[in-house]
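Here's a slice of the assembly, chains where they normally sit.
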Amino acid sequence: MGVASANTYIHRESVIHDWSPRLKLISLGLLMFAFATVQQLALVPWMLGLAALLYGLSRLPVSFLRQRLSYPGLFILAVVLLLPLTVGETVVAQWGWLALREEGLRATGLIVGRFLSILTLGFILLGTTPFLTLLGAMRSLGLPTLLADMTLLSYRYLFEIAAMLATMQQAMRLRGFGHSHQRWLRVNRHTMQQLAMLTGNLLIRSYEQSERVYKAMRLRGYGQSRQVAPTPTITSPLSLHNWALTGAVLVAAAGLVLAEMRLA
Amino acid sequence: MMMESVSTGLNPVAVAQGWQSTAIAASALSFGYPDQPEVLREVTLTVQEGDRVGIIGHNGCGKTTLFMLLCGVLTPVSGDIHLFGEPLTPGQFRPEVALLFQDPDDQLFSASVRDDIAFGPQNMGFDPAEVDARVTQAADMAGIAHLLDRTPHHLSGGEKQMVAIAGLLAMTPQIILYDEPTASLDLRTRRRLIRFLQNSTETILISSHDLEFVLEVCDRVILIDEGHIIADGCPRAIMGNQALMEAHGLEKPHSLIPHVERHHGE
Amino acid sequence: MHIPDGILPAQVCAAGYAVTGVATWYSLRQINRRPDPAAEVPKASLLTAAFFVASSIYIPVPPASVHLILNGLLGVVLGYFAFPAILIGLFFQALVIGHGGLTTLGVNATMMGVPALLAYHIFQTRNILGKMLPEPTRTGVFAFLGGSLGLGIAALIFLALIVFNIPAELNAGAEQAAVLTLSVGHIPLAIVEGVFTAMLVLFLRRVKPELLEG
């Protein structure tokens, strides 16, 4: 798992980068939902176009998106491979028992279209907003403090714990773990026991560290007269382009939903 | 038992008046972890403002435990602690005392160095401008101003240590407890830390196995064993006393041993 | 076992967020009733990170391997913190590796988190329902139940969502067959997950029993 590469923020000069994080979160979030409502194949090009337009505006490198799309997920892969062959009556092409069906193709087009455009919006959001700023925006929109605190702390220790696991796995391999021969389609009890211990140690070490972290936090006033916690929202005055962008995206979202209702 | 009271305090008032206030006064402190024999037994300890005290003793003698008691994280079974004359209630937040943990990763819990240094001042209720000012000042003092926008996780060990120290300094504590600050630092970073501590003006307590380090920084040493203070006084006198050191599982530091060419290895 | 963006209609995504909102609110309310909720935040956070990392451990079943979901275990160890923990873990997954999705975050959190809460309650009843069992067996059996039901129920929700939401035109026979195969296919997975959870909980019980008190 590419935990180590979690820093998704890419610094660029663009209107999307300058967009107020709160408005960006709300607008892109609503647009994603509008994309999710699309059921008409005719709207898919519009949706992909919108996503591409916003991606272009964000000036993020294409490689960034390509890298992330290379994990399409087994599920989407299954959809692409299975639906066109199994769903529907209208056969478009036939090779022996294999038949390409129209309804399946349509369903696939819809699902993949929505998937790509929503994912692109997600990566625009993450690529143009540093994680901490995003969290600040979510908090100012009413995310409970406890959730925000937990997210921040887990994020901080994620990489450390991942490194801890990697080191422990190396130590195990150096002592011969995983080198014994295993029979096919069998779960080796001994191996499973050792993996359970590995996981257990990971939990115990994290727990023990959390106790020390808590002490350190208390000593620096955590849980006292709790001040408003750090909200690194950028307090630049909301410029015209901020509102224009927000307005345009919201109009596009509403337009899609209306078109969907008309066509349905 | 030896006792000495040479002052290195830089508090100008105290120096001018030839008088020092008591920073820490602990009397008859006892503590044990649940289901275990007592770690500290009736420990009495007075530290004057501006003192630099080294705490030495073998693994598990109770140095970290003593520090946890002195900053109110643990509650003593009996005895009491006064900081600057005011009694310490365990669990209560006392910004005048700060603790540097042995592992800086325990202490750097924010996602950026700046946020981490700001954590203490924010909890103390300062307004944002004051918080910023404190962050800048503390980072300058610790020499890590260039790291402010980095993520703590990606720093080197020595850098983490200095960021953790800046996080404490931003709260302007009067007493700082350093728990094994040199473990796994390289010699260059260790040297930098020695300079930093030699120039600091707070009352400091340092627990360490690095006796050369204690010798360079502290003007008083306390040797702990079996829950008691065994010796308390001049570092050179205590650490130079081979019989005393060996009786308590320690060794005389090399720089206090008259040099003789010895043969190493077999 | 994540539902990616683009599969589910907006109404289902919205319903997922609604259930997630309620479950989070309920969990936070239970957490805030504790004597010192702030004290548990670091513990829950670091364990959240640890669970997220641990879900990359896989069990080799040559020639393939089984990834663990660990949602039952999360419930057993974290109690009411399990739901926020899963929500955060899934958020990271969407963020870091693009698994799952942002519109389906609510649905996925419900799918994994509600069974985790159930697993917690199952494990908590071990001292009432499991009285006749001697001690290490009792903990082991209830951990197994928590782990396997946690995954099993999540898998059922997953299948139900998929079946009701994709192929409107799929003929009934094929649909039943597919669902049956998939459900049966998940039984061995639930057993592996349960056995793993039991082994892990027994290890924790020996080495760090405090972790099971949550």
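Each chain gets a letter, A, B and C, in the order it is written, and its residues are counted from 1.
Just so we're on the same page, contacts are C-beta pairs under 8 Å (C-beta built on N, C-alpha and C of every residue); 3 or more make two chains touch, one makes a residue touch a chain.
Here the structure is a predicted model, which means the values were calculated and not measured.
S.K.: Full complex composition, in terms of the labels displayed?
M.R.: Here the full set of protein chains amounts to A x1, B x2, C x1.
As a working rule, only the chains that are shown with their structure count from here on.
S.K.: Supply the minimal count of touching-chain steps required to go from chain B to chain C.
M.R.: Graph distance in the chain contact network comes out at 2.
S.K.: Weigh A-B against A-C on C-beta contact pairs and write down the one with more.
M.R.: When A-C is set beside A-B, the one with more contacts is A-C.
S.K.: How big is the gap, in whole Å, between where the Cα atoms of chain A centre and where those of chain C centre?
M.R.: Using C-alpha averages as centres, the distance is 19 Å.
S.K.: Give the residues of chain B that touch two or more other chains, as numbers and ranges in rising order.
M.R.: If we look for residues of chain B contacting two or more partner chains, we find 109.
S.K.: Considering chain A alone, which of its residues make contact with at least two other chains?
M.R.: 131, 152-153, 155, 157, 209, 213, 217, 222
S.K.: Can you tell me which positions in chain A touch chain C when the two form their complex?
M.R.: These residues of chain A touch chain C: 1-3, 5-6, 8, 29, 32-37, 39, 68-69, 71, 73, 75-76, 79, 83, 86-89, 103-104, 107, 111-119, 122-123, 125-126, 131, 144, 146-147, 149-155, 157-158, 161-162, 165, 178, 182-188, 191-193, 195-200, 202-204, 206-207, 209-211, 213-214, 217, 222-223.
S.K.: Show me the residue ranges of chain A that touch chain B in the complex, using the header's touch definition.
M.R.: Residues 131-132, 152-153, 155-157, 159-160, 209, 212-213, 215-222, 224-227, 229-230, 232 of chain A touch chain B in their complex.
S.K.: Show which residues of chain C lie in contact with chain A when the two form their complex.
M.R.: On the chain C side, the touching residues are 2-10, 13-14, 24, 28, 31, 36-39, 41-57, 59-63, 66, 70, 77, 84-85, 87-89, 91-92, 94-99, 101-103, 166-167, 169-170, 174, 192, 195-196, 199-200, 203-204, 207-208, 210-211.
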